[in-house]
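Only one protein chain is missing from this complex, and each of the others stays in its spot.
Order as written gives the chain letters A and B; numbering starts at 1 within each chain.
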Amino acid sequence: MTPPDANVFSETPLVRRKRREEALAKWIFCAMSALMILPLVLIIGYLFERAWPSLSLGFLLEVPTRGMRAGGVWPAFVGTIYLVFLSLAVSAPIGILAAVYLNEYARDNWLNRLINLAVINLAGVPSIVHALFGLGAFVYAARFGYSIISASLTLAIMTLPVIIASTREALASVPRSFREACWNVGATRWQTIRSVVLPNAISGILTGVILQVSRAAGETAPIMFTGAVFFKAVQKGDLFPYSLHDQCMALSMHLYTLSTQVPDVQESIPFATAVVLLGSVLLVNAAAIALRVYLRSRKKW
Amino acid sequence: MESNSTSPNLAVRKAARPGWALAGERTLEILIHLCGISAILFVLGIFFFVFKEAFPVLGHEKFSLSQFLFSQEWYPTSEVNKRYGVLAMIAGTFSVTALAMVLAVPFGIGGAIYISEFCGAKTKETLKIVVELLAAIPSVVWGFIGLTVMSRLIVKYTGAPVGVNVLNGGIILALMSVPIIVSIGEDALKAVPDSFREAGIALGATRWQLIWRVLLPAAKNGLLAAVLLGVARAVGETMAVLMATGHAVHIPHSLLDSVRTLTANIAAELGEAPVGSDHYRVLFLTGVLLFLITFVVNLAADFMVRGIRKK
Partner (left out) sequence: MSAPEKHIEVRDLRLNYGPREVIHGISFDVYRNEIFGIIGPAQSGKTSLLRCLNRTIDFTPEARVQGTIRLDGRDVRQDANVYALRRKVGMVAPLPVGLPLSIYDNVAFAPRCAGMTRKSELDVIVEQCLRQAALWDEVKDRLNSLGTKLSGGQQQRLTIARALSHQPEILCLDEFSIAIDPVTTMRIEDVLRTLRQDMTIILVTNLTQQARRLADRTLFLWNGEVVELDRSEVIFSDRPGNRKTYDYVNGIFG
């Protein structure tokens, strides 16, 4: 025990040890976080460095030539845009309405518990199983064949649960008191949703949808067997090279093909393809994050 | 007085919404209900269509389910004696996933603890954005990194003959699962009430003690759910393991053996299997197996998360 005249605020060995431990803990966890982030930076840097010889605007706009050993990625880039927008055109409305149902209409009964369970499981289905489903359901059963439609629908079902989840979160962030105020003056559920809930959740919903753009763009397995092909002849810079029943090229598939199936490719070309894919995905993501930060700064209440 | 000058306007009491507005609202609400129910239909649809393609093979006299699950002989294209055993692929999936989790769980949980307990608001925001970006990297890009960057590093530092193997796939999958573990783990830690922390600090606990004795036990379920979701992601991942693990169909004996996972097997062979052949149907059956595995894992994770909310 300290004698009564000792300054109680002076450091004891115990305090010093505690402080050392404190600092140690902080550094260990900080290092762990750094080790998690370092790869991201290193990988992006490395990819860029290797891709540099091929990177130019021309690479984006050129078509592949000499059996994909030279030229650019235009057909794949356009194909990815097709797939992404078609799939979101299907999944965004269904997903948003489903989330509206779950958050605004659903009561706590067995059916809705089942729906919740279904959404969770849909989110967990491996992408290759989605591919098998797309092949069985859209390519064969619905007779769409190997086509952009089949591939987009497969992607749509894959992105659906995440859109549902992010939309629900956005809807749930609108305070319940607003809804009650609307109900009190005789608004129906839908009038309440349309005039108060949706306008205030729209930023969150949009962010969720934009994030799905990047996810859909990066997926390979689901489109590999439903509509994406190794090669398709397309004019340079052509904006509408595909019809809905065509097969198409896609960036992700193109990267896979280049790096595993085509021998003797000039090394910088797959790297440049990877950079284009990664760059587009990260750009879209950054845009979504920026939108979220901006909208959060000007909340209405 | 003001209100005396304005006699009550009773027009609202007589107002009525036009019929088309009512009908439109009714239709829209039906549509909303249908979309809500659609999630069930999609899950059932996935199971149905994948199972439908797989089903005929179950009746074949040459096919047995126990051989499928417990034999490691995978000779789908043999002329004389076709055999479909996926045990080697199950072992492949298991080994890669296990390695990935050994690497990802400490870092993921450590990162979650750092983000939620140690760093300031600014750093926190930045770190969360970085984690989000890390999660957004497409799996085919990870596969490409495994194939080109990681495999060279592995050959250089371990002297293994090939760089695409369990170690490579495990590291890549770990990098892919870490963001999920971090973000869900962070949610779990955030759910621990601040009063727990305050009580701990008031008693003079150091941060170590606080984390070990208070936070980890309190957030146990949520952290377990985070790990389970990481497992689900690793088991279901296709492109990255297809490109980074090599293509040897056998049970691995060391980290430097090449393996093939269930997912990679489907991706690699589906293109070559003739539609409607036994080979094709067995690949769909593998899909059913994967569906069931992830179904169970996700259900368990959801159960854990729900457990937290109830408290």
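Heads up, the rule we're going with is that a contact is a pair of C-beta atoms (placed from the backbone, for glycine too) under 8 Å apart; a residue touches a chain by one contact, two chains touch by 3 or more.
Please read these numbers as outputs of a predicted model, since none were measured by experiment.
Participant: Can you list the shown chains that the hidden chain touches?
Facilitator: A, B
Participant: Which listed residue (A:52, A:183 or A:294) would be found touching the missing chain in the intact complex?
Facilitator: A:183
Participant: Mind pulling the chain B residues that touch the left-out chain?
Facilitator: These residues of chain B touch the chain that is not shown: 1-4, 6, 8-13, 15-18, 21.
Participant: Touching the absent chain: which residues on chain A qualify?
Facilitator: The list for chain A reads 107-108, 177-178, 180-188, 191, 195-196, 199-200, 300-301.
As a working rule, only the chains that are shown with their structure count from here on.
Participant: Rounded to the nearest whole Å, what is the centre-to-centre distance of chain A and chain B, using the mean of the C-alpha atoms as each centre?
Facilitator: 14
Participant: Considering only the defined contacts, which chain B positions touch chain A in the complex?
Facilitator: Per the stated touch rule, the residues are 25, 28-29, 31-33, 35-40, 42-43, 45-46, 49-50, 52-53, 106-108, 110-111, 113-115, 117-119, 127, 129-134, 136-141, 143-145, 147-149, 175, 178, 182, 206-208, 211, 229, 232, 235-239, 243, 263, 266-267, 270-271, 275, 283-284, 287, 290-291, 294-295, 297-299, 302.
Participant: Which residues of chain A touch chain B in the complex?
Facilitator: 18, 21-22, 25-26, 28-30, 32-33, 35-37, 39-40, 43, 46-47, 93-95, 97-98, 100-102, 105-106, 111-112, 114-115, 117-133, 135-137, 140-141, 157, 160-161, 164, 188-191, 211, 214-215, 217-221, 224-225, 252-253, 255-256, 259-260, 270-271, 274, 277-278, 281-282, 285-286, 289
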